[in-house]
Each structure stands twice: as structure tokens, then as C-alpha cells.
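All protein chains but one are shown at their positions in the complex.
As written, the chain order gives the labels A, B and C, with residue 1 at the start of each chain.
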Amino acid sequence: MTVDSMYQEIILDHYKHPHHRGLREPYEVEVRHLNPTCGDEITLRVHVEGSAEEGWRVADVSYASEGCSISQASASVMADLVIGKDIDAATAVYEDFLTLMQSKGQAEPDEDVLEDAIAFVGVSRYPARVKCALLAWMAWRDATTQATEGSPT
Amino acid sequence: MTVDSMYQEIILDHYKHPHHRGLREPYEVEVRHLNPTCGDEITLRVHVEGSAEEGWRVADVSYASEGCSISQASASVMADLVIGKDIDAATAVYEDFLTLMQSKGQAEPDEDVLEDAIAFVGVSRYPARVKCALLAWMAWRDATTQATEGSPT
Amino acid sequence: MTYDVARIRKDFPILDREVRPGVPLVYLDNAATSQKPHAVLDAMRDYYEQSNANVHRGIHTLAEEATALYEGARDKVARFINAPDPREVIFTKNSSEALNLLAHTLPFGPGDEIVVTEMEHHSNLVPWQLACARTGATLRWVGLTDEGRLNLADLDRVITARTKVVAFVHQSNLLGTVNPVDVVAAKARSVGAYVVLDASQSVPHMGIDVQALDVDAVAFTGHKMCGPTGIGVLWGRFDLLDELPPFLGGGEMIDEVTMAGSTWAQLPHKYEAGTPPIAEAVGLGAAVDYLTELGMPAIRAHEHDLTVYALERLQDVEGLRIIGPTTADDRGGAISFALAGIHPHDVGQLLDEVGVAVRVGHHCARPACLRYGVPATTRASVHLYSSRTDIDALVEGLTHVRAFFSS
Partner (left out) sequence: MTYDVARIRKDFPILDREVRPGVPLVYLDNAATSQKPHAVLDAMRDYYEQSNANVHRGIHTLAEEATALYEGARDKVARFINAPDPREVIFTKNSSEALNLLAHTLPFGPGDEIVVTEMEHHSNLVPWQLACARTGATLRWVGLTDEGRLNLADLDRVITARTKVVAFVHQSNLLGTVNPVDVVAAKARSVGAYVVLDASQSVPHMGIDVQALDVDAVAFTGHKMCGPTGIGVLWGRFDLLDELPPFLGGGEMIDEVTMAGSTWAQLPHKYEAGTPPIAEAVGLGAAVDYLTELGMPAIRAHEHDLTVYALERLQDVEGLRIIGPTTADDRGGAISFALAGIHPHDVGQLLDEVGVAVRVGHHCARPACLRYGVPATTRASVHLYSSRTDIDALVEGLTHVRAFFSS
């Protein structure tokens, strides 16, 4: 096991050329999440469309963030994966990613679901970095729950 | 080194037949001292004669106490040693005894000064028992200081 | 597999020692602290020689190893007491700190009452006395029967609607008594009080199941359960610990810090300010493995047998009076006694002469000593490696003590 298993080409690409970066309008909820152990932080906005009855769709996600390559790349990959999806589908991806990050490098992720996010399997071997990879996802989850349930969780 | 060095015949004698035991009148000051680590306790009275100008004399010491053979014997020996002495002389004995008890069995006590108290040299080897041997002396010192200086220390 | 004491004793290097040339150690001071098996000492040494680093926030190899070992120890302890969630396990420096933490953070104030018992160790009494002085609450207590048990008739009188916390000992270190946790906890629950259990003497000898006990918080201490000094455990229900305020402030227990103010980390870190007892946690984890391998039911059965034997033999010693239950029912293997006309200090000193290590004094349970009219007792206490030979040596030693003072 070498560090190359963590710093996959895909991750470095997203890090150097992040997608959906920069805060955008419109949005319903903005959250700020912090990784207290290292000072990484993200401010993230979500814009949802729909209603509780019809179901919700993730219309847009944008963010401003500071942090290491893993947390930056993860935000970029996350935004790619959830934007345009129905909430249920996006949540399923979130949950798959969570499972992947808890796998200690043992998972065989489904590329059809996780797409570029499969590159993070190497990160899951490094407990101290798992939090970096999860930061943006947690922020998204928090913001989306607030936006669709109408109240902070 | 065996325990016999602690339980000298003199000590066992004083323990079984303590001198000056039982609280007596007259007295100026009564104190209660406690050894918190073992629950040994002593209530001790001193009666002094004299004045700051002329000097003081230890006219009487009496006590009621509960505790182990070492603390009981020590009270008995102490009373024998200080009763009837001028304060300065009694204090000198007290200080010699203190030195003896801090000697870790190394001192060669002066029998002319310490009389029966020389038997405690063996006790000074047992740190946990030194406090037992000192309890009555500390109480006497406290009570006498109060009696001659007119205020609690 | 039978419980093979001779084999078990080989795991404990100190049991081979002589206290003086020709006088082998007979260690019967286990309620004060236990001895440590090789496995525990090796685990700590390996930690220091291979993986020592500060935990959390490190991303280098040693820091990751140290963190995994430290958090792994937490998982082991959680499993050992059947905690539903390892985050409910807080590492403290000893039982006393765990109990002080609760006395500082549980909510109560003027007019409220805290209930303890008359058989508490000072560590589960003084923190509540201090808390009452700080907050204006009032301390009340359940008394004891002449047989050395809680006076359960007191419960209805003492535990009332004003009671906010009931804190009591599972197994008394002075009397050996094992208290009926269910009865006391049910009464406490009926008035809505928090239930705090001092399990310092029960975890090492019978184990506990925090879910079966149905209490809110439990304290115990590493050094009495074959683990190292310098570590104790607070277990508390997740929801409770989560809502209580922090206690000690410092590194690790924070979320976000600015000069103007701070927010707190999640459990368990909220209650672990500063560098934790890392090697000690590793040692405690190894101790828990050791105890689990022998099996707490087997340990308990072995100690129960020894207690039956010891109570029987001791009561044959002339002039000996047991302070605490005289039968082994609902009782652990810490046996306090008085020997007529001979002070415990002298008993202990002369027993040491023949290698028998017992404790003398009030055993940090002075109110109970006062209750039984003894300023101090002599206490012999067994552990998983104790044997009948140890009890025989004690009884023989007591004969020697009596002979010495009657001569």
C-alpha cells in the first residue's frame, strides 16, 4: 500500500480543476461545515426544486472551500454526482459513498453509481483522511435536509 | 531487619500499661488530633504554669486515645518525658524525638535525653508508622503552643 | 476447561516475589489494587517501542497506529461492559475523576437533593459533598443494617421527588456487600432521578452489563482490573452525556475555538481534554482481553468459592469479628475484620512480617467504619489469581499475631 493508492489521477485532476466551485444563486440553504481537526472548511449552497408531495430534485449545488486535495476533489466529485438527480437517487449515492469510506480499502465500489468517486477507495485506508473526503458530502446532506424539510437538522 | 526492631519490649510495656492515661483536671487547653490515614485519634490536655516573662513549665499532660500499639506507647512515653519539665527543655526533647523519627533507623539517639523514647528508633524505619509515633507529640506541641501563646496556632 | 489457578499465577510476575529473603509474597490487598499480567505489561511496552505518538489529528503512520490502538481499546472496553456505543466510553484518570465529572455536570441546584449511601467510598461521597456546597443542593443518604447491607427501608424516606441524583456503590470495598442495583435504580427512576453506579469493585470481579443494569452512568478504574494505573472509565448513556456540558477544557475536546468562545467536540472527545492516557488505554484493553479470555463468570465463581472458604476459616479465628456480611451471598471477596484487643495497624504489620499483604485503616470509607464503631479495620481481599493457600497463610498469620500480643 503506497500513497499513490490515495492520490489517484482522478483525484488530482478534480483537485487541480474543481467543478462547480464558487457560490451561485439561486439557493435555498447555505451551510458552513468545518473539520475541527485540520481547519478544512466548506461553505455550500443547495438549490432544490419540487415539493414533499411530488418529490424533490437537486437543481444545483455550489460551494466555496478551503482544504487539502482530498477534501477539494471530493467536493468537486460530489457536486458532479448529485446535481440534477432526484433527492432519493442522490441520497443513495451519498450512502454508497459513506459505505465506501468506511470500508478501509476493502470495498469494490460500483462505478455505475459512484463514477469518479470510486477513486476514493484508496483514501478509505487512511482514517485521518476519511473526514476530509466526507466534509463536502456531510455539508450537502445537511443543507439538503434543511432545504427539503424546511428546518435545520 | 525484622518487625522485632519495631516492637521493642519497652514499647509493648508502655502499650499494655500506659502512663498518664485518662483526662485530668486542671488544664488550660484540650486538643483533638487525628491520623486521617488510619483513624488513630488522641484527645490531649495540657496544664502549664508560669508566664511569658518567667518562662513556662509543663505541669501536667493527660490524654484519652485510640490507636495502635505504637501510637499508644508513644503517648505514654511522651507524657513521662515532658511532665514537670520547663517548656524549653520539653521542646528540646520533642525536637530530638522528631529527628529520631525522621532518621529511617539511622539515628543513635541520646538515652539521657530521650529515655524510653529511644526504643522508637526501629519504628523510624517504617514510614507508615512514623505518623503513629508522632501523633501524641504533635498534639502536645499544638496544645502547649496554644496554652503558652494564648491562641490557637 | 477448569480454572487453573496455578497456571494463571504464572501470568503475574510479581506473585513470584519474596518480600524478604525466604518470605514469599501473599498478596491479599486486591481491593486496593490488582496485580498485572505479562500480557498487559507487554502491550504497553510494545506500544511505546513501536507506535508511540499522540492520538487524533496526526496523519503519519505512528499517529494512525496510536489512534487505532487507543480507539481499539475503547471498543474493547465498550464490548466488555456491553455498552451500546463505544462513544459512551470516556477515558478518565481513575474512578474518582469519572465521579467528579458527573458531580460537576449533572444538573441540580438549590432545593434539589443528591442521595448516596453510608457505605460509599470517599470518591463517591466527597464529590457530591463538594457539588452540594457549590450548588446549594442537599446531600442525603441511605443507612446500613447491622449485617452490613443497605437499609432498604430507608429508600422511600430518602429518595423523594426532590432527588435529582442517586449515586451508590455496586460492591463495597470495605464490607464486600453487593448492592441490589435493580431495587435502588427502580426507586430512583420512579422519582425521575439520574442513577450513577460506582462499579470500581464490581467490574474487576464480576463484570457488568450496563444495559442490563439500566443505570445512567457507571464509573470504574483500570488499576483494580489488572490494568495499569492512570486510567479510569466513565460510561454514560449517549443521550445524557451528549446533552451535559463539558467538564475539563483543552485540546481535543473542542470543535471550533476562537478567542471569543468555543464549541465542543462530539462524544467521547468532549470529555477527554488534553492528551489522554494512551499507553494506559492500550494496557486496559489488554487487561479486558485477559479477563474476557478467563471469562468473568469463571472468575466470579472462583472468587466466590474463595470467599466462602475465607469467611469460614476466618470465623474460626478467636476474637475475630467480621465487619460486613458473614456469608458469601451477594458479597464479594473483600473481607474486613476486627481482632479483639489488637489494632489493625499492628495486625497488618505483623502479617507483613510473614509476607501477607493486607490493608488496614478506614479504606476510604470512614462513615461506614464509624457506623460499625471501628476507627479502622483489617481487610483481606482476593482476586482472580488468589488461592486457598493465600487464605491459609492469612489465617496462620493471624494466629501468629494473636500469639505475639498475648505473650
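Quick note on the criterion: contacts are C-beta pairs under 8 Å (C-beta built on N, C-alpha and C of every residue); 3 or more make two chains touch, one makes a residue touch a chain.
The model shown is predicted, which means the values in this text are computed figures rather than measured ones.
S.K.: Check the whole complex and report which displayed chains the hidden chain contacts.
M.R.: A, B, C
S.K.: Using the touch definition from the top, which of C:8, C:358 or C:374 touches the missing chain?
M.R.: C:358
S.K.: May I ask which residue of C:8, C:137 or C:278 touches the chain that does not appear here?
M.R.: C:278
S.K.: Give the residue, chosen from C:108, C:141, C:194 or C:235, that touches the chain omitted from the document.
M.R.: C:141
S.K.: Over the whole complex, note the residues of subunit C touching the chain we left out.
M.R.: 13-14, 17, 19-20, 25, 27, 29, 32-33, 35-36, 41, 44-45, 48-50, 52-54, 57-63, 92-97, 99-100, 103, 118, 121-123, 125-130, 139, 141, 221, 223, 228-232, 246, 248-254, 256-259, 261-262, 273-280, 345, 348-349, 351-352, 356-361, 364, 366-367, 370
S.K.: On subunit A, what residues meet the omitted chain?
M.R.: For subunit A, the residues touching the absent chain are 2-3, 6-7, 37-41, 66-71, 126, 129, 132.
S.K.: For subunit B, which residues reach the chain that was dropped from this view?
M.R.: Subunit B touches the missing chain through residues 34, 36-38, 126-129.
The rule is simple: only the chains that are shown with their structure count from here on.
S.K.: If you tally contacting C-beta pairs, which pair wins, A-C or B-C?
M.R.: Counting C-beta pairs in contact, B-C comes out ahead.
S.K.: What is the distance in Å between the mean C-alpha positions of subunit A and subunit B?
M.R.: 78
S.K.: Measuring from the mean C-alpha position of subunit A to the mean C-alpha position of subunit C, what distance in angstrom results?
M.R.: 46
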